[in-house]
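Coming up: chain A.
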Amino acid sequence: MKHTVSIFLVLATFWLINSGYYKPLLLSFGLCSAIFVVYLTHRMDVIDHESHPLHLFSLKLPSYYVWLVGQLIVSNIDVVKRVWSGRNSISPCAEWLPLSQTSDIGRVIYANSITLTPGTVAMDLEDDRVYVHALSREGLEDLRAGEMDRRVSNLERHGE
Partner candidate 1 sequence: MILTAVAIALIVVMAMAIARALLGPTIYDRILAVNLFGTKTVLLIAVVSYIVGRPDFLDVALIYALINFISVIAVLRFFEYGSGKVHDEVGKDA
Partner candidate 2 sequence: MLSHLAVLQVVVPLLAAPTCLILERARAAWLFACLACLLSLGISIALFMQVQASGPISYALGGWEAPWGIEYRIDALSSFVLLLINLVAAAVIIGANSSLTAELPEPRHSPFYVLFLLCFAGLQGIVATGDAFNVFVFLEISSLATYALVALGRDRRALFAAYQYLIVGTIGATFYLIGIGFLYSLTGTLNMADMAQLLPGLEEQRLVAAAFAFIVIGIAMKLALFPLHGWLPDAYSQAPSMATAFLAASATKVALYLFIRMYFEVLGPEAVNALFPVGKLFLLLGAIAVILASLAAIRQNNVKRVFALSSVGQIGYLVIGVGLGNALGLQAALLHLFNHGLIKAALFIAVAAVVCRVGGSRLEDFRGLGRAMPWTMGGMVIGALSLIGVPLTAGFVSKWFLVLAAMEAGLWLLVALVLIGSFIALFYVWRIVEVAYFQTRDGAAVSEAPLMLLIPLWAMALANLYFGIDTSLTVGGSEQAVNFLMGSRP
Partner candidate 3 sequence: MMSSATQLLLLALTLPLLAVPGILLARNQPNLREAISLLTGALLFIVNLSLYQLGEGGVVLVEILPRLALSLELQPLGLVFGLVASFLWPITTLYAIGYMRGHDEDNQTRFYVFFAVAIAAVMGLAYSGNLFTLFVFYEIVTFSTYPLVTHAGTEKALKGGRTYLSLLLGTSIVFFIPAMIGTWFFAGNLDFQPGGVFRDDVSPIALSVLLLLFAFGIGKAALMPFHRWLPAAMVAPTPVSALLHAVAVVKAGVFSLVTVVVYIFGIDTVAKLPITPFLVYLAGGGILLASLVAMRQDNFKSRLAYSTVSQLGYITLGAFLASEAAIAGSLLHIVMHAFGKITLFFCAGALYVAHHKSQISELDGMGRVMPVTFIAFTLGALSIIGLPPLGGVWSKWFLMQGSLDSGYWLMLAVLSISSLLNIVYLLEIPARAFLKPAPDGATIQEARSTSVLAIAITALMCIALFIYGGDLYEFIRSARLT
């Protein structure tokens, strides 16, 4: 139920922000469409903690984001450097790395974070490992060091 409510709220705000017109007619249209979408999601049966992970919202999430943004900046600079300094500066490699998350959503967050940071891409995901392609061996080693893995797991641990 809470998922339903939250998704409805999300949709409603999305509408309110995107339509600049606050006239009863248009507002009612917005209401209708939001309800309709909620109905559809129900029919598709995709509203649950998987698709709509409320339980992850906590103080740890922002702090993780902050850390992630930091990572982003660093890795962006790194990749751009390699772009300008030409081919022999890169050492592409792909490997399976272990992961410690227990829930699907956790693994997905980890994999997405990997992909989000330039220089590394999660290409495949299995229960206990993720197949990563990195632009440079260093990037892969950093991941193997496992800080990101730990942070995500801790994020998820709060969820239980």
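FYI, contacts are C-beta pairs under 8 Å (C-beta built on N, C-alpha and C of every residue); 3 or more make two chains touch, one makes a residue touch a chain; residues count from 1.
If you want to know what made the cut, all candidates are chains of the complex that A comes from, given by their letters.
Remember, it's a predicted structure, so these values are computed and weren't measured experimentally.
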Quick check: counting C-beta contacts as defined, which of 1, 2 or 3 touches chain A in this complex? 1
Inside the complex, what are the residues of chain A that reach candidate 1? 18, 20
